[in-house]
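Mind having a look at this structure? Questions to follow.
As you look at this complex, bear in mind that one protein chain is not there, while each of the others sits in place.
Letters A, B and C mark the chains in the order given here, with residues in each chain numbered from 1 onward.
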Amino acid sequence: MQKEKSWFGKLVENYGLPRMIITLFLLLLLVLCPFVGADLPTQISNIIARFSWNGILVLAMVPMVHSGCGLNFGLPLGIISGLLGATLSIEFGFTGPLSFLAAIAIATPFALIFGTGYGWLLNRIKGGEMMIATYVGFSSVSLMCMMWLILPYHSPNMVWGLSGKGLRTTITLEGYYNQVLANFLKIKIGNFVIPTGSLLFFALLALCIWAFLHTKTGTAMTAVGSNPVFARAAGINVDRIRLLSVIMSTWLAAIGILVYEQGFGFIQLYMAPFYMALPAVSAILIGGATVNKATILNVIIGTILFQGIVTMTPTVMNNIIHTDMSEVIRIIASNGMILYALTRKTEGSK
Amino acid sequence: MNNTSKNTKILSFLRSSSVPILFIIICAVCIPLSGLSANMLFNEITTRMGRNAFLILSLLIPIMAGMGLNFGMTLGAMAGEIALILVSDWQIVGIPGMVLAMILSVPFSILLGLFCGKILNMAKGREMITSYIISYFINGVYLLVVLYMMGSVIPIKHSTIKLPRGYGIRNTVSLLNMRQKLDNLIPLKLNIPGVGIVKIPVMTFIIIAILCLVIVWFRRTKLGQDMRAVGQDMEVARDAGINVERTRIISIVISTVLAGFGMIIYLQNMGNIATYSSHSQIGMFCIAALLVGGASVDKASIGNVFLGVILFHTMFIVAPKAGAAITGDSMIGEYFRVFVSYAVITIALVMYETQKRKAKSQEGAMLAAAQDEGEEEKDS
Amino acid sequence: MKNKRKIIFRIIALALIIAVAACMFVIGRGHTVYFDNKELTGPDGTVYEPWYQIEVLVNGERVARLAEGDRGMVSTMGQDFKFEVKLTKQKGGKMQGGTIGVKLPYSIDGIIYNLPAMLAGAEESVYMEEFIPDPIEEETEDVVVTDEFAMPSEE
Partner (left out) sequence: MSSMNEPLLEMKNISKDFFGNSVLSDINLTLREGEVIGLVGENGAGKSTLMRILFGSTMIHETGGYGGQVILNGKEVHFSSPFDAIAAGIGMVHQEFSLIPGFTTTENILLNREPVKKNLVSDIFGDRLNTLNRAEMDKRASEAIRLMGVDIDKKMVISNMPVGHKQFTEIARELSKEQLRLLILDEPTAVLTEREAEALLASIRGMAERGIAIIFITHRLQEILSVCNRVVVMRDGVVVKDTPADQTDVQQITKWMVGREVAGKAETSVRSHEGAKDILSIEKLWVDMPGETVRNVNLTVKEGEILGIGGLAGQGKLGIPNGIMGLYQAGGRVVFEGKEIPLNAPRKCLDASFAFVSEDRRGVGLLLDESLEWNIAFPAMQIQNKYLKKYLGGLVKWRDEKAIREVTEKYIGELAIRCTSSKQKARELSGGNQQKVCLAKAFALNPRLLFVSEPTRGIDVGAKALVLEALRRFNRESGVTIVMVSSELEELRQSCDRIAIVSGGRIAGILPANASVEDLGELMLSQVK
């Protein structure tokens, strides 16, 4: 008995109590699924699909956490680069799968430029990154709201029909890169669907990050995050490494939003990127990351758990208590997770 | 020598008040473009002053206690809203309704403030981002209460504020029978030459003035002195025997309670509650207004509040019209003012952080200078 | 000793606040008063004829001018409700007037007074009626906007 308890205690300690609760909750939802009449394969397919949309956005947290810049609340900045890539690709007349590649190609320079500026700023305000990142994200989104109206876009698929100028709030990707990754090698067994291409793409990027963290520069990045003074004493240019990490995060966010769009089927402009940072942040924290430590595994587990809760609660809850409380549960759980992480004492950082 | 010190003084003044100056310029450019009459502008600004000043004043005390901009003031706003919803269901109207709502909001505010203060004590050094996330977290709890518990657990009688499904509160709750009751309690219409008739919400202004006096008085109390001490150096304050944690919690509780009152005043002016969105932006706009008034993360005065309300809301009023006049699209101005609010907060935060670092690097320069001077002495 | 004084002060303050709150409950209770100028048949068979026109004034301000069969309303606070009426029997007729004070029942939100019956001196139970709002309101479920943090739902 005694032994069992200590075993359990250890598990809780390693795994973290909030994460434990969330995992158990998700498992409970999955178990309940058949009893409330929901189709389990569909549900699981949903979770996988949502994982494939969001995985890269969550992955974008990793470089900045590694270099000690904290959680990237400035994710919207990268998302904007992606949106610029997406809209310009359509504007330039690319269609089909080619438009996806073009979007990535166009988004990349934007991500590099924005990321550089953002990283430069974050290097000047070490210690206050997270709050300022949040507001950099917000400011850039609201600035772009004006830009979407002003910039001379002409493609009839994107601008408001009446006035002929100003981009619409949602732009359909039908005929462009809708499902372009998801349909690649897609597996479909009954109601069970696996968007193989999207998963492979995620795996590819995750592998790149994993590999990067095993190189000399990647090692330096981890060391900077672990103890910046140590890194400086070892001759590392801390600012440059941090800058690199911010650029990587921004670029990943840009790619992430493109992948998200190809799954979702629409480009969402204006205020849509505003609150995209928080779900990604809480996802990686649910996955077991802390403010200054994160692994690829955290990303995968976190995204599955978070998206699992997001997709499962509406269906299951609706069926049990005939009330859709999923929103509320999600808000409380995800923000609670972020709070939990922020109030943890983090030694070594700062 | 004297001249240079004068110059640096002017420079540091310019730097510290760069945000208000920038706003004066923005307003100066936008006002003529907007084509709004002076009368309308003055009326709008007095209305907004009455509406917002109390809320913004609630931010001052946590700044004094060194806890930065209290993004958790949203908590107080939610407490105020819950109190107003209940009062309006009980059909207590007019000024008595407001007084009752204020009394009712206090226990809610205190509870939320205690929670917020406790959490912030666990996250010292990152109070702002934490209070910001707390506001989201509590928003979830607020939804749970208002959307699911009101009408099912908490009795709500009137179908006018209940959702048709039988529980939960509607998107908007009308406060028609409370609308501007406070503002119009002592009616006064000033005829300002060249501007025309300006309606003054006298009673609201009196209440705001009283709050200002209370804040001034509060600074002179032992607790106020302790808060200033804690705000400047927690360790020293602790060594002197001040209960740092408790003092910080009290500052947040006071702020939350005041924000609750402020929200009630705000909503009586608006005349209705947007149940699910009234509070969500209020924190951001109040903080932006305070910063526009020249406050910083660690220093804010009552003067900053009023200057901030005037400048920020002038911009807020004229921006859409000015934007429409320039680009022919009114949305541009809408987005512009949102952008400016965020940008102001961003700039203020960046300036605060960079100044913290600048103070450090100055010491080295002084040392080098001292050595050079020593060398010169030796040489001569 | 000093502590006791403090406790007493606190109790007094708390009691004061509760008293104020209670007071607000009483004086702040809002009612909506509806005035009918309609024909009404009492339980005893008496028929109260409507007037040609009734004007209702509250605090000197006219809140309603009722022709035959009309209904007017006013929101009020507290239970002591005083209003002035100006009556016209028939078109072009002379105006009569008077002030009426009623005690509103605390528990009822909306109260309908049938003025002809009231002026004719009928029982309170005859001329007073509770106003029950039509339950058939827009049945459309409000779209509840919760937070902007929500991610766009799929499909």
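The working rule: a residue touches a chain if its C-beta (ideal position, glycine included) is under 8 Å from a C-beta of that chain, and two chains touch if they have at least 3 such contacts.
Quantities reported herein were computed from a predicted structural model and do not represent experimental measurements.
K.L.:
Given that one chain is not shown, what are the shown chains it touches?
P.N.:
Result for the missing chain's touching partners among shown chains: A, B, C.
K.L.:
Of the residues A:Thr108, A:Ser155 or A:Ser226, which one touches the chain left out of the display?
P.N.:
Considering all chains, including the one not shown, the answer is A:Ser226.
K.L.:
Using the definition of touch stated at the top, determine which of B:Ile31, B:Ala77, B:Ala237 or B:Ile345 touches the missing chain.
P.N.:
Residue touching the absent chain, from the options given: B:Ala237.
K.L.:
Considering the whole complex, not just the chains shown, which residues of subunit B touch the missing one?
P.N.:
Residues of subunit B in touch with the missing chain: 217, 220-223, 225-226, 228-229, 232-233, 235-237, 239-242, 361, 363-364, 367-368, 370-371, 374-375.
K.L.:
Mind listing the subunit C residues that contact the chain we can't see here?
P.N.:
5-6, 9-10, 13
K.L.:
Could I get the residues of subunit A that touch the absent chain, sorted low to high?
P.N.:
Considering the whole complex, subunit A reaches the absent chain at 214-217, 219-220, 222-223, 226-227, 229-230, 232-237, 293, 347-348.
In the analysis below, only the chains that are shown with their structure count from here on.
K.L.:
Can you name the chain whose C-alpha mean lies closest to the mean of all the C-alpha atoms?
P.N.:
Of all chains shown, the one whose C-alpha centre lies nearest the global C-alpha mean is B.
K.L.:
Quick one: report the Å distance separating subunit A from subunit B, using the average Cα coordinate of each chain.
P.N.:
The separation of the two C-alpha centroids amounts to 31 Å.
K.L.:
How many angstrom between the C-alpha centroids of subunit C and subunit B?
P.N.:
Whole-Å distance between the two chain centres: 38.
K.L.:
Quick check: how many Å separate the C-alpha centres of subunit A and subunit C?
P.N.:
Here the centre of subunit C sits 55 Å away from the centre of subunit A.
K.L.:
Out of subunit C, which residues touch more than one other chain, so two or more?
P.N.:
146-149 - these are the residues of subunit C that touch more than one other chain.
K.L.:
Touching at least two other chains at once: which residues of subunit B meet that condition?
P.N.:
Residues 136, 139-140, 143, 147 of subunit B touch two or more partner chains.
K.L.:
If we count contacts the way the header does, which residues on subunit C are in touch with subunit B in the complex?
P.N.:
17, 20-21, 23-25, 27-31, 75, 77, 109, 133, 135, 137-149
K.L.:
Where on subunit B is subunit A touching in the complex?
P.N.:
Its residues touching subunit A are 119, 122-123, 125-126, 128-130, 132-134, 136-137, 139-141, 143-144, 147-148, 327, 329, 331-332, 335-336, 338-339, 341-343, 345-346, 349-350, 352-354, 356-357.
K.L.:
Which of the residues in subunit B end up touching subunit C in this complex?
P.N.:
90-97, 99-100, 103-104, 136, 139-140, 143, 147, 158-160, 163-165, 168, 170-171, 176-177, 276-277, 280
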